[in-house]
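Below are the structure tokens for one structure; questions will follow.
Chains shown are a subset, placed as in the full complex.
Labels run A and B following the written order; every chain starts at residue 1.
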Amino acid sequence: MTPTIPYGGDYNPEQWPEQVGEEDHRLFTEARIDTLTVGVFSWSLTQPAPGAYDFTVLDRVLDRAVPQGRRVCLATGTAALPPWLAKKHPEVNRTDFEGRRHRYGQRHNFCPSAPAYRDHAAALAERLAARYAGHPALLAWHVNNEYGGACYCGLCADAFRAWLRDRYATLDALNDAWCTAFWSHRYTDWDQIEPPNALTEHWRGPDHTAFQGTTLDYFRFTTDALLGCFRAEKEAIRRHDGATPVTTNFMGAYRPLDYHRWAPHLDFASWDSYPPLDAPPTRPALAHDLMRGLKDGAPFWLMEQTPSTTACRDVNPLRRPGELRLATFQAIAHGADAALYFQLRASRGACEKYHGAVIGHAGRDDTRVFREVAALGRELEALGDATLGARTPSRTALLFDWDSWWALEISDGPSRLVRYQDVVHAYYRAARTAGADVDVVPVTADLTPYDVVLAPVLHMVKGDLAARLEAVAARGGTVLATFLSGRVDLCDRAFLTDVPGPLAPLTGVRVDEWDARPPEVVQPVRLGESVFEARLVFEIVLPRGAEPVAVYGADFYAGTPAVTRNTYGAGEGWYVATALDQPGVDAVVRRVLARHGLVGPYAGHPAVESATRVAPDGTRLLFLLNHAPGPARLTAHAAGTDLLTGRRVEAHVPLTLDPLGVVVLRVQ
Amino acid sequence: MTPTIPYGGDYNPEQWPEQVGEEDHRLFTEARIDTLTVGVFSWSLTQPAPGAYDFTVLDRVLDRAVPQGRRVCLATGTAALPPWLAKKHPEVNRTDFEGRRHRYGQRHNFCPSAPAYRDHAAALAERLAARYAGHPALLAWHVNNEYGGACYCGLCADAFRAWLRDRYATLDALNDAWCTAFWSHRYTDWDQIEPPNALTEHWRGPDHTAFQGTTLDYFRFTTDALLGCFRAEKEAIRRHDGATPVTTNFMGAYRPLDYHRWAPHLDFASWDSYPPLDAPPTRPALAHDLMRGLKDGAPFWLMEQTPSTTACRDVNPLRRPGELRLATFQAIAHGADAALYFQLRASRGACEKYHGAVIGHAGRDDTRVFREVAALGRELEALGDATLGARTPSRTALLFDWDSWWALEISDGPSRLVRYQDVVHAYYRAARTAGADVDVVPVTADLTPYDVVLAPVLHMVKGDLAARLEAVAARGGTVLATFLSGRVDLCDRAFLTDVPGPLAPLTGVRVDEWDARPPEVVQPVRLGESVFEARLVFEIVLPRGAEPVAVYGADFYAGTPAVTRNTYGAGEGWYVATALDQPGVDAVVRRVLARHGLVGPYAGHPAVESATRVAPDGTRLLFLLNHAPGPARLTAHAAGTDLLTGRRVEAHVPLTLDPLGVVVLRVQ
């Protein structure tokens, strides 16, 4: 679709006098910026009053883009209400978790169930589509922005009840699903059901609920309600533009929305990458792979990243020299087919004025940040289309499941301190640092391509998943599950069998009891000659066919298995009964990967990340990324040509990566 | 009333298909479970609509119990609203401390002042009593469940005003009591008075109030309002059942409700024991003794404890092997005449699905937990009625006073860090580890039976208490008071005399000023050859008759008394002017006990707890409990027979207690 990786980012010309735009375009050209995301928050300008539209700014930016060779990712702009709409229809403002109806302010502030919002948003999208469909600058549609949050108003209560009727058909079914015999909750009328929030089922906060089933369904409802908003806008666009791809920007591993339910409705996935402060590089990598998994391995867009700093955090560090380039190539290595920034020119006021931008308040092209952006632009230009459309040939899958995430983290007991992302990341990190390419996939994914399936904290097991996991093992693969897996069904009801429920046959274990301890309590776990540390949760495992791989070293369950392996058909089912530290997870996962020859040649270099992509023409691209501030001295394991330098690399000879350096090897 | 200690717990057959009940009863028999608490949260099933009742489940469980030899503790089930009632009468939902009217959800969710709640609850209780009075399985009535919390709605505001009129008769009296000349608060109409909460008198939270007197009265009002609910249900029951004892389950040292005001209205006390994580064994022991003190030393029921884990905490550890047995015998040692669990069968869904249960989700009888429960059941069966009705022959009393607790913890100054329970527990622990049996009694208790009266942080001194304490000393006893005692009257008004107010004659000290420091500031206190650490509050004592026992070692008050002893009549009044560490409290309390020969023979074994009960026939039972994970090697100080093993123990010969072991010695 594009000759090179689209490069650019969010651009808000409406914040500036027209003449600034001229200077912007000069700087864009200097930095090889060819893609502008436009109109993300311009509803109040595009539609200043109920019936009035003003396309002056959008016309100007799209029309100016064409002669400059730039393309536009055009936003519908519906993620922040215009003041007039909030005033005229107060019900479009959200009611928060505390039950408080908000008044006008902020962004991401609309009730997804309010007809006044849905209708106005779709109408705006339709007007934009009618006007710009077929415009030569139009590259993609960007619906809304970072959908998220939730609303608890009366309209949402009604919509929730309707959603529940669709799901359960009868109150008996709902009462059964939610176990309402508990605490006198048996509903006798749909209208008795309230959104679960601080005024109803919750205590202390959003994760503390009396009825997990209710809260879980509200997460699902919210996912669907916001998806409904997206779909309404997309349909409005499609009435005028049948071809241009439509997306919305996700936020990686974002708990409130089950992106797997959204994925079929996007033409491509895109996301905004703002890794947590001092996160290891596997944190954004996990999110990249999760996003790539949304559309069955198809490339995605990196829709936003900061060229330098964030603004909204308590502490907003600078990206060090070279970090932006490295992060961008990491995204590409994991499947990004676009590299965009938030933002191209710094806003002058409000809460993002100190957010990093390609062009700062002084408008200079001689800042370090601008120079790095421009140098990267030249590299990407040189790279051309080599990576576009390429896919990742993974033999390892990691299951990522929003239902399990929700169920685990809203559970009362055994430990609030177990966090889904942390455990999932530990297993992902272990596989990645061992050198395996990993597909992060939904539990409904086809598992036949994989030799190894990692299923950390898979709290909920739904549908035919257990059978499909058994099939992986039966044909010789390895499945690994952990503590707190296989506990509940689709409605968060405990399985009325031994833990880990449907995973018991595969793992060959039975768990009757589980201990939880504060984080300062360390349980030593011996695996072969090594001793690792475990914390938080300790399931007591009775092997029922499995053999111990590692054992607990302390407390009354000392000597009982902490990690087990079960032979199942031609393959194996592993069970890790406790939260091992990272070295422990690394050791277990490398054993599993080794069985399938999936430990990579650079597994001994913890700071070196490798990733493979296969271009549509079959070309194999090997990305080597050095995350260390010093050089990495490797021995090349494959011959090829570095696409960034044109340098030839031979197999079995020394290969040195610069500090924060990148090699993109076209493998021969 | 029963031939053995009632053994069993909460049972919710309404959550399961009928056939599960058959299996349950098989398992109950295996575990010697003879008592079922039924119907605690079944309002919505028993009364599915305003005029409709359905007793199917209750009939079944009561009728099935009879042939199996089991008895039922029948709950009225009014602690969680049915959805229809909350929908039809929204005013039955509580308004919280933040002033927010809740909607349907959770449990313990009813406004105690709403006629719609009171009437419906009493009507349900009456229907149950009419149906089951005289049923052969009926052992006791269990009204509501764990009364607690508070409501701040308009109905409660009106009820509060009426309660105040009853208490003060005139606004002048109220203005005087609350010191409303402060901050322009003089009320000229009863309707001007608001419940003290986040929207009125409070800042930061429930303990930060502008008017302590107002908040204190709201605590008292809430105690009475909820007690009113209990009494209404009890009266409804009594209209049909004049004989079966009626109780409700308390929560030990639960701050919101003054259980001493409730005690006269219960036929027996009962409580739910869930000690805090890693609490020393004296924490539940203190609560046991407090509960025993409610009904003047009469035995109580342990209405709930978990057989394995809790669920609602951030971290829910397992009870280790043997801990359940030890905790149960500890309860019996302190006066429990029943030993019940929450819960017999694990619920399948909602927030307690991971709460420990005698029977887990898999329904097994071969889990460790089931085996321990069953073994304990056999032991209790063998014990028979040996302990039933026995009383504790204490010569030491500890005053426990909700008014002082409230007044201390809502006080502005001198230190928010002094917590009532912590100080009370330190003194209780000192007496208990020294080997003294302790009665934990209200300030209105008859003090004539006691040689030693401990009065830690007795912030409020009411009525004739000071005179009664003086009488204890006058006849040769010892009274010990501490810092922050004797400060305020019934209305939380400072005494207009030297501190410690009415306790000054007895203690022989005068306190003009008091220092408070952050917890990291340690003040050394020298007592004889020992130096202890004091923290938080340091009163500066001017002896007025008393002699120093210990002195401060630092700061400008170095050398002045930290602990004093005053001769009063034939006895002594002690004053401890600072928060000593536990060894310091131990040293002081042992000196006091030693004066009366109350230091026990096992005082040198810190992990060994001893407790005495005297059966109705005069038999003296000595409980020895080893709280350590290793054996305890003692020398027996009395001869007798261990009721658990039948083994004969001779005096002055070695006696070894197993790890977590228990001996129940019938003393000869």
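Keep this in mind: contacts are C-beta pairs under 8 Å (C-beta built on N, C-alpha and C of every residue); 3 or more make two chains touch, one makes a residue touch a chain.
Being a predicted model, the structure only gives us computed values, none of them experimental.
Trainee: Tell me, please, the full copy count of this complex, given that what is shown in place amounts to 2 chains.
Mentor: 3
As a convention for this text, only the chains that are shown with their structure count from here on.
Trainee: In whole angstrom, what separates the CA-based centres of subunit A and subunit B?
Mentor: Comparing mean C-alpha positions, subunit B is 49 Å from subunit A.
Trainee: Using the touch definition up top, name the residues of subunit B that touch subunit A in the complex.
Mentor: For this pair, the touching residues of subunit B are 12, 14-15, 41-45, 48-49, 77, 80-84, 86-87, 100-107, 277, 308-318, 320-321, 346-355, 360-364, 367-369.
Trainee: Quick check: in the complex, which residue numbers of subunit A touch subunit B?
Mentor: Those in contact with subunit B are residues 98-99, 178-189, 191-194, 196, 198-203, 209-213, 411-417, 491-499, 512-518, 536, 555-556.
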